[in-house]
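For this depiction, one protein chain was excluded, whereas all remaining protein chains were kept in their positions.
Letters are used for the chains, namely A and B, taken in the order the chains are written, and counting of residues starts over at 1 for each.
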Amino acid sequence: MSNITYASINDDILKSLEPPGKKWAASLSVALTMLAMGIFAFGYQIRHGLEGSGINNPIGWGVYITDFVFWVGIAHAGTLISAVLYLVRAPFRTSIYRASEAMTVFAVMTAGLFPLIHIGRVWNFYWLIPYPNQRLLWVNFKSPLLWDVFAVNTYMSVSIAFFLLGLIPDFASVRDESKGLKKLIYTIPALGFRGTNHQWMHYMRAYLIFAAICTPLVFSVHSIVSWDFAMGSIPGWHTTIFPPYFVAGAIFSGCAMVLTIMIPTRMAFKGFDQIMKIKDLEAMAKMIIFTGLVVTYAYSMEFFVAYYSGSRYERAIFWFRPFGELKWFFWGMVFCNCISPIPLWSKKIRTNIGALFVISILVNIGMWLERFNIVVTSLAHDFDPYAWSMYKFQWVEIWITIGSFGWFFMWFFLFVKIMPSLAVAELKEALNPPLRSAK
Amino acid sequence: MSKEFTGVWGTFEYLDDTCHAIKELRKAGYQKLTTHTPCPRHEIDHALGDPQSRVPFFSLAGMFVGFTLALTIMTYMTLDWILPVSGKPVVSYPIMGPVLFELSVLMTIYFTVFGMVGLILRDTFRHAKPVSKRYRDYDRFMRDRFGVVVPCTAHDYEKVEAIFNKFQAEEVHREA
Partner (left out) sequence: MNKGIKRRDFFKLAAVGGATAAAAGCEPDKVENIIPMLVPPTEYVPGVALNFATTCNECSAQCGLVVRTREGRAIKADGNPKNPLNSGKVCAVGQGAMQGLYAPSRQKGPATQKGGEQSALTWAEGKKLLAEQLAAAAGSVVYLGRPATGTIKGLQSALGKTFYFDPQPTRAIKAGNRIAFGKDEIPHYALEDAKVLVSFGADFMEAWGNPVANLKGYSKMHAFQGGSKGKYIHVSAHMSLTGTNADEWVDCNPGTEAQVALAVAHELLGNASLGGGDKERLQSYLADYSPQAVSAVSGVSEEAIKALAESLSQNSPSLALGGGTTASGSDATALQVAVNLLNYIAGNLGKTVQFGANYQMGGDSVTEILSAVKGAKLVIVENANLVYGLPAGSGIKEALAKVPFVVALSTEMDETTALAHLHLPTSHYLESWGDANPRTGIKSLQQPVMAKVPGYDTLELGDLLLELTGKGGNYRTYLQAQWGASDAEWKQLLQNGGSYADFSISGASLSGSAFSVKPKARKNEGLTLLPANSPLHNASGTTGNRTWFLEVQHPVTQLVWDSWIEIHPETGIKLGLKHGDEVVAKTAAGEQTLGVWFWYGINKNAISMPTGRGRTVAFPTYVSTRNKSILLPHVEMASDVTIKGIKVGESVNELLAFAVDDSGDLAFNETAVSLTKTGQEAWLVTTEGMARDDMERDPQGRLSSEIPGGMGDRSQKGRGFVQSVELAVALGAKEAHAHGHHLRERQYHTDLPSNTDFYQERAKDVEESNEWRGRDKPVYYEKYKWEMAIDLDRCIGCAACTVACYAENNINIVGKERIWSGREMAWLRVERYIEHNPETGKLETYYTPEMCSQCGNAGCEPVCPVYATYHNEEGLNAMVYNRCVGTRYCLNNCIYKQRRFNWRDYEFPAPLHLQLNPAVSVRTKGVMEKCNFCIARIREGKDIAKDQGREVFDGEVKTACQQTCPTEAIIFGNIKDQESQVTKVKSTTKRGYLQLEEMNFKPAITYLKKVTHDNKKA
């Protein structure tokens, strides 16, 4: 890293903020088109009711809740990387955490939409918030869904705050590096930061506390999401293994998503590969291996417990998943989440960008399937055999899902152009400082 | 920064020079220093004698506030209009866990942010800084230069400059 200096870091990273090229414009417009599809479908759903989605009588939750859990899961890696790895001073953190935090924020913003999208009367969504109202009606704090409202909102505000906090010094450097209008624009978010010792002192302490608080928050949020199911009474949901299992799954999918996003970013901007080194991605891959093992263990445990419980209903649902009408979702999940990460054990593949990218995509798909499995198969096969049912996908839910990706990537594309997608100050921190004695 | 500033500020290319300079200045009795660094460096903190931030106290306060808030609204709201659901007690404590935690976290974060901003502003006001355009437009502090600002009276200028130059400061400016 000898050739990297404080100055060069500034130059490299701030290059990414130069006016966008055609490629960027093209990809943004693709994202916007997807978003438009989603908005259209959602509008149609508001107009006509939830008929356009495959949800049906016993299966009250389907693709929307699957998407919700999927995006919340994605959202976790970001904070986890930036917070936990910060606490443990993991060296590979600095190069990737800004982008993954951005990912977190946008993923939460996406996830936050789905509880609204999936409810029958979205125009009354605000009834979920405990605000003083003329009818003197309050919300039901006994409902896991309400815990969700609190968890997701807390998580969103915290991760946004954390994200922006980390950006302040970098905005400052952008301000100092730029002239004219741009300088003026960046002066505002920089909040007059000039790296004085007072600023740094309090800033660093606050940042440390943020990290310390975000760590349990990450775990709590996905545990609460998992309670939406674990608190339910139906077989396949009603299990104590869910919180850890969900958290592991979240990190799993999160790390995969980080790779899915960072690898193209890394290629898109030259100079990034100097900073975002293979070994950093490799570290991500290692996390994937580990969390992949955890979820695999969780899957097998579920089956064992179902067998060991002796409960006819539990056994039935865990028989149904691999062998029932919806078995392909299950086997797809097993392939993507348990099998596909295995190659990562070899350093060769771990360090091969292409392979990493493919596997990360597979894992993302796998995690979507996992959520679909949990949400849908359990509902499709619960207590009353008379009510057992199947899930038929419909266009509206598919378009809305596409739209959610459009929404997510729109934000990400905007982000890489208006914010330094790597943490300038922290990268400098990671360098050896310029020392006369070192010369 | 209403009050008139007199003093000297200089920039360094190297961190170790900066630290030595700071130590020397503090030995010479200049305590109210302001430094500029592109990124947080512990060397500087050590040189300045490891001052401690008070932000954590705000966080703690925030935690308590959040917790109490959650407890109150949940108890009040469930009792305000009694709607029993299934076998659960009207006021049931186990179910409060998640919301208690989340609100505590939320408040902690808000208090931390405001505490940080407040403390930074306080310190900034306590430590005088140059007002000259030269100082304000100097744009390499966030890039790769270290800066030290020493408030002092006119007859100390030579003394301070001497210390700066001793450690090969890039630039040294007087502010009057």
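Heads up, the rule we're going with is that a residue touches a chain if its C-beta (ideal position, glycine included) is under 8 Å from a C-beta of that chain, and two chains touch if they have at least 3 such contacts.
These figures come from a predicted structure and were not determined experimentally.
Note that of A:Gly38, A:Pro58, A:Gly166 or A:Gly366, the residue touching the chain absent from this view is A:Pro58. Here the missing chain is touched by one residue of A:Met390, A:Leu414 or A:Leu431, and it is A:Met390. Here the missing chain is touched by one residue of A:Leu145, A:Leu191 or A:Ile365, and it is A:Leu145. Residues 40-41, 44, 48-52, 54-61, 115, 118-121, 124-125, 127-128, 137-140, 142-146, 149, 228, 231-234, 312-313, 315-316, 319-320, 323-326, 379-390, 392-396, 398-399 are the ones on chain A that touch the missing chain.
Summarising the interface, chain B meets the missing chain with residues 79-80, 82-91.
As a working rule, only the chains that are shown with their structure count from here on.
Note for the complex: chain A touches chain B at residues 5-7, 10, 130, 136-142, 146-147, 150-151, 154, 157-158, 161, 165, 169, 172-173, 175-177, 193-206, 209-210, 213, 216-217, 220, 224, 227, 424-426, 428-429, 433-437.
Chain contact summary for the complex, chain B toward chain A: residues 13-17, 33-41, 43-45, 48, 51, 53, 55-56, 59, 73-74, 77-78, 80-81, 83, 85, 88, 92, 95-96, 98-99, 101-103, 105-106, 108-109, 112-113, 115-116, 119-120, 123-124, 127, 139-144, 168.
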